[in-house]
Each structure stands twice: as C-alpha cells, then as structure tokens.
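Of the protein chains in this complex, all but one are displayed in their positions.
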Amino acid sequence: MKTSRRLSIAADALAQIGAVGLFFFSILAAIPKSLRHLLETVRQIWFVGAMSLVIIMTCGLFVGAVLGLQLYDVLSRFGSAAMSGTVVALALFRELGPVVTALLFAGRAGTSITAEIGLMRATDQLAAMEMMAVDPLAYVVAPRFLAGIVAMPLLVCVFNAMAILGAHVVCVSWLGLDNGTFWGNMTATVDVWTDLVNGIWKSAAFGGVIALIATFQGYTTAPTSEGVAYATTRTVVSSSIVVLALDFVMTAFLM
Amino acid sequence: MVAGRLPAQPRSFSCPGDPDRVNSPDTRAPIEPGADAYVQVRGLHTVLGGKIIFNGLDMDIPRGRITAIMGPSGTGKTTLLRHITGQLAADVGEIRVDGRQLAGISRTQLFDLREKIGYLFQNSALLTDFTVFENVAFPLRQHLRLPEPIVRNIVLTRLQAVGLRGAAELMPAELSGGMARRVALARAIVRDPSLIIYDEPFVGLDPVALNQVLKLIRTLNDTLGITSVLVAHEFAAVRRIADHVYLIAGGKVAAQGQPDELAQRDSPWTRQFFGGEADGPVPFQYPARDYAADLGFPAGAA
Partner (left out) sequence: MTQARHSFQIGTGLFILLGFSALAYLATQTTSVANYQQGDTYAIKARFTNIGQLKVRAPVKMAGVRIGSVQSIELDPTTLDAVVMIGIDSRYEEIPDDSAAAIFTSGLLGDQYVGIQPGGSPVMFEAGDEVVLTQSSMQLEDLIGKFLVSGGPAKPGSEPDPSAQDASGPAPEQP
C-alpha cells in the first residue's frame, strides 16, 4: 500500500516535471510568433522588471550593508579587514546577487505573473483568445517568459551596485576602513569575466526558470479563485527550490 | 458590414413578462428536415472523465436561424459547444461545420474556421488590461493589418450596434454585467462571423439588460443572417427569440421543435423542463439509502 502510494506520488512528480518541460518547448515554438507582438514583450519587461526595482534596490542596499558589517567583523579576527571590499564583491557577484535577486523576483514578479495568467484562465480570457484564433502561448505566455530572461540580469546589476554602495557606506563611512583600501583590494581581485559575467549568466538562467514556472502554474491552474491562490504559492516554492538547485549546478559548471 | 440601423418593422420592445414574441414574420414557419444545416452532428459519442456525456447525439443547426440548446445542468451543453468549435474531439461520430468535417482538421484550418465563429462567453471574458475599444478591436488587430482609421470605424460601428459607442474608453472593470456582455457581443461580431455561439447569455442580467440582449440577438440574426446557437436555461427568454429548440438529456436529444409547440407537448421531459415541475426524469432526491434505515427505523418503514 505504502509503496504504491509512494510510486504514485513519484509518478505525479515526474508527470509534473514532464509537463513543465513540454510547456517550455511549446513556449520556445511560440516565441517567433510572439515577436510580432514585440510591444507586448516590452510591456511585460516594464511590469516584471521595472516594477520590481523598488524592492530590488532596497534589499540590495540592506544586503550589502549587512555583508559589509558581518565580513568586516569576521575578517578583523584574522587581521584581514582590508579585504572586506574584496570578499563582499566576490560573494555578491558570484552568489548573493543572482540568488537573492532571483528569490525576490520570484516573490514579486513570479506571483504577479501567475496570478494574472491564472485570473485570465479563470475568467475565460484564455479560452476567448483561443476562440478568436489567437494563440495564448504566443500572446500571453511567451512575452512574459522573454521579459523574465531580459529583466533579471538588469535587476541583478542594479542589486549588485546598490549592495556595493551599502557595503561601502558601512565599511568606510561607519567602520572606518580606508576608502582606497576598500576599492583597491576589490579591483585587484575581482575579475570581470569569471566573477561578474558568470553572475549575469546565472541570473539570465534564473529569470528564465522563474518565468517558466510562474507562467506554467498560471496557465495550468484550476479555473477557480482557490486554484489561483494555490498556484501562486506553488510558484514561489517551486521557483525557490529550483533556483537554488540550479545555482549549485551552474556554479559547479562555471567554476 | 453592420450598418447599425435597426430593421424597418416596428419592434414592440416588451416589458418583462410580456408574452409578445420578438420575432420577424417569416421565421414562424417550421424548419423542414434536411434544410440547409450550418452545423451537423451525427452519432456523437463522448466520454469525459469516465462519464458518458453523449450517447449517440444527432443534431442539425439550421443556417441563418436561432437555435436554442437547453437541458438540465451537467448534460454537457458546454461540451457540445466545445465540440462544435473544435476544442474537443469526438470519440465516435461526425461533426460538420459549414460542410467541413472537424475530425482530422489541421491547426491552421481550425484557426481559420474559428475566425468565422463568434463566441460569447458566460462571463464576457473581456481582456482586463484593455479598454472597451481595444477589446473590440482585438480580433482585428491580431489577424489583419488594417489602417488605424478603418479599425476605428469598424469598432465604433459595432459598438454603436450594441449601443455602447460612448463607453469606448472605459475599462472592463467599470462596466456592469449587461454592458460587459454587450461589449463581448460587439467583439464577437467585429469580423462578420457566419456563426455566433451564445453561452448562457442571460445569466445574471436584470430585466432591462435581458431585453437589450434579446433584441440584439434577434437583430443580428435578422439583418446579417448569422446562424445563432444559444445555450440557455431561461425558457421564457428563449421562447421569445428561438426558432428551434433542442432539449438534451441523458446524452441524447430528448425533445426538439418550435418553442411554443414544445411547451404544449406532453412528455415527462417537457413537462418537467418546460412545465416547471420539480420532480420528473431529473430526480429531486440525490441517490441515497433507504430513508427509514437512515433515521434508525427498520428498513421500508418510511
């Protein structure tokens, strides 16, 4: 009894993963058609990216400040407080920037995408589009997917910049680290390609994954208000897990 | 093109409950069998989720007339509509729309077919981010490359036909239920379809809005000759405009005919459905155990 239940749960999970994969390929197939509606994609970049700026910038500032504070304290124990800037920058560009931004993005933009598409499903708007011979994948889903991939790297750059600023304020203005040392050590160690740009690749991948999961949950939700509520929760949970797992895989691959 | 003008005959636009039929004289003749059918369904069998929805359904939707499909809740009226629009494939049976078989049709051909069908959803299904004008213009913008002034003219004439030209800049959230339904109707006719399907168009409407929608359905049918399929529960409203009524129950056509004639017919289905009896072929009691046994008495004592 227990084994068969476990098997059916495993089969459901596999079916879900398969469904997401098939959905992904349908989106890819619909992207050429959606480029005719480029305006829709631009609109989505606005909603998904620019509207997330406030939370990203605020959290970036605080994450940078906390990093500066913690790392200065830890490094001082080893007499390496001068390296604070370096360690903050490395930690940020490689890991914290993409991952924290991705989690915030999933919470803000991911849920709004899921809710929007779920609502369209529940109020028959998607069915209406099909009846008007408009492919909802090309008109509704693909623009949001592309917007996720485009907006995330930009958001990560903004996050990183704000975080460096926050760390600078804490380390230099507050804790008294020398300004020149802060920047000098950082610029000596941080490499554009292996640190910064790898972080950008990661963030593009995260953006795609989050947009994929968000649109999938919205598209396949049960057309009731409960269904939409569950779908938004599942978006945040699944996105977070997948982003962190993907982070590990990409880090191992890119290092 | 809809000129936006009403038919020349004076229409008595009735108060609620007035038995006057909103009708034009020439449709009082009964439908002859074999008349030109826009939609033909033959021997339809469908099983969904383990339940048999249709068990040998035969139906003809006559061209240029208003046909109503009625039946108890859950008999699959919406499923039938999905068959007609190609959203669902039949397990067994043949469905022809405008002479073309639906089985095995390609996606492109299906989309071409759908461009000739206008669909009015129960909850209007207007796109929430767009104004009324943009909603009605949506099918035009998606499929045709028309200059903006022409799009504007087409949309405004459609809105005028449904009486909402002044509401063109409102958002769907600002519309009442009846207004939203009329906008959806304008959208459904913007590309001059040959078939319009109305899925529960009268639900939740106040009597004024109900009359307006009735008038519009009849007018469209009269002036444009659009084949109209109506799925509804409200027999009083259906009676006033439908030329032919199908009653679907038990996966088959239980009764069909002209609405007035059906109301007089004496069969258990028509008595319950059109006569308003609470109990009949559709039982009042949900299947349950013996009543006395449930209450703790010896079985059969109730």
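When the chains are written out, they are named A and B in that same order, and each has its own residue count from 1.
Everything below uses one rule, namely that a residue touches a chain if its C-beta (ideal position, glycine included) is under 8 Å from a C-beta of that chain, and two chains touch if they have at least 3 such contacts.
If you're wondering where the values come from, they're calculated on a predicted model, not measured in any experiment.
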Only one of A:V87, A:M131 or A:L196 touches the unshown chain, namely A:L196
Thinking of the whole complex, not just what is shown, which of A:F23, A:Y72, A:F93 or A:F145 touches the missing chain? A:F93
For the chain not shown, which residue from A:C157, A:L175, A:A229 or A:M250 touches it across the whole complex? A:C157
In the full complex, which residues of subunit A touch the absent chain? 39, 42-43, 45-46, 49-50, 53, 89, 93, 150-151, 153-155, 157-158, 160-161, 164, 183, 186-192, 195-196, 200
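Operating definition for what follows: only the chains that are shown with their structure count from here on.
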For subunit A versus subunit B, what separation do you get between their C-alpha means, in angstrom? 45
Which residues of subunit A touch subunit B in the complex? 119-120, 123-125, 127-128, 130-134, 139
Can you check the complex and tell me which residues of subunit B touch subunit A? 85, 87, 111-112, 114-115, 117, 119, 121-123, 125-128, 138-139, 142-143, 187
